[in-house]
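Once you've had a glance at the structure underneath, I'll fire off some questions.
Left out: one protein chain. Kept in place: all the others.
Order of writing sets the chain letters: A, B and C. Residues in each chain are counted from 1.
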Amino acid sequence: MAVCNVSLQVIPRGTEDIYRTVDRVIELIQKSGVKHVVGPMETTMEGELSELLELVKRAQDICVSCGADRVLSVVKIDYSPKGVTIDEKVAKYR
Amino acid sequence: MAVCNVSLQVIPRGTEDIYRTVDRVIELIQKSGVKHVVGPMETTMEGELSELLELVKRAQDICVSCGADRVLSVVKIDYSPKGVTIDEKVAKYR
Amino acid sequence: MAVCNVSLQVIPRGTEDIYRTVDRVIELIQKSGVKHVVGPMETTMEGELSELLELVKRAQDICVSCGADRVLSVVKIDYSPKGVTIDEKVAKYR
Partner (left out) sequence: MAVCNVSLQVIPRGTEDIYRTVDRVIELIQKSGVKHVVGPMETTMEGELSELLELVKRAQDICVSCGADRVLSVVKIDYSPKGVTIDEKVAKYR
């Protein structure tokens, strides 16, 4: 199965501190073991699409468990049957 | 299970006509039976999050079957344990 | 100058009611006289890019004047030297 890239930005509402909730979502991604890059507006993950969408789904519940009564998320998918990697896009800028 | 809103914009690359591919994705959503609204930049669906993310995933393969060698998608999720409906947001503007 | 499409979703933080703030932003767009379509996750405008980006900018201050201490916005631009219209995309779905 070809790998793809999925970026996730969560915007929780009803929580005092947005960063504490975002940190918990990043922790979920870190613990999942998928390759990822944390950016200022989104975290980009690399892996199989189903696996990454499952993380997107679990991120919603993490926000709720942090006190959010509503979560707006922006998810970007970069998909190709040939595979898409983070490195092919940013390696030269590191 | 509370309903949520998921908006999907697909941007296929490598296909001659972007609208023909987008039409096929909208057809997928229509046939799924989920409530939805077609907009100029995205189609918004209402339903259970897992079901809607499954449609997002299948939309990738539809674009590939239409000839795309790569697909960029923008997905927005509006999620709440209490539920989020399309009508609460746009009914007064119709 | 060719027209383009710009979609705007504002997500204010720190306001009691998200919809009241969004309504004020939609009011700004309505009063501007640009062609637009209100959707469940974003409002799409049609016009000259500079003019539409100016509305995007003013929308930030409207959210702040409604009590937001922070505003997250998602803006999508569909741009072509030949012009891009809302009708070419959704007329057949109306």
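In this section, contacts are C-beta pairs under 8 Å (C-beta built on N, C-alpha and C of every residue); 3 or more make two chains touch, one makes a residue touch a chain.
Remember, it's a predicted structure, so these values are computed and weren't measured experimentally.
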Shown chains that the omitted chain touches within the full complex: A, B, C
Option touching the unshown chain, where C:Val3, C:Val25 or C:Val74 are the choices: C:Val74
Hidden partner chain, touching residue among A:Val10, A:Ile26, A:Leu49 or A:Val64: A:Ile26
Chain C residues that touch the omitted chain in the full complex: 49-50, 53, 56-57, 60, 64, 69-82, 84
Touching residues on chain A - with respect to the absent chain: 5, 7, 9, 19, 26, 37-42, 44, 74, 76, 78, 86, 88-90, 93
Residues from chain B at the interface with the omitted partner, ascending: 11, 13, 18, 70, 72, 74
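To be clear about the criterion, only the chains that are shown with their structure count from here on.
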CA centroid of chain A to CA centroid of chain B, Å: 19
Centre distance in Å when chain A and chain C are each reduced to the mean of their C-alpha atoms: 26
Contacts with two or more other chains, residues of chain B listed in rising order: 74, 76, 78
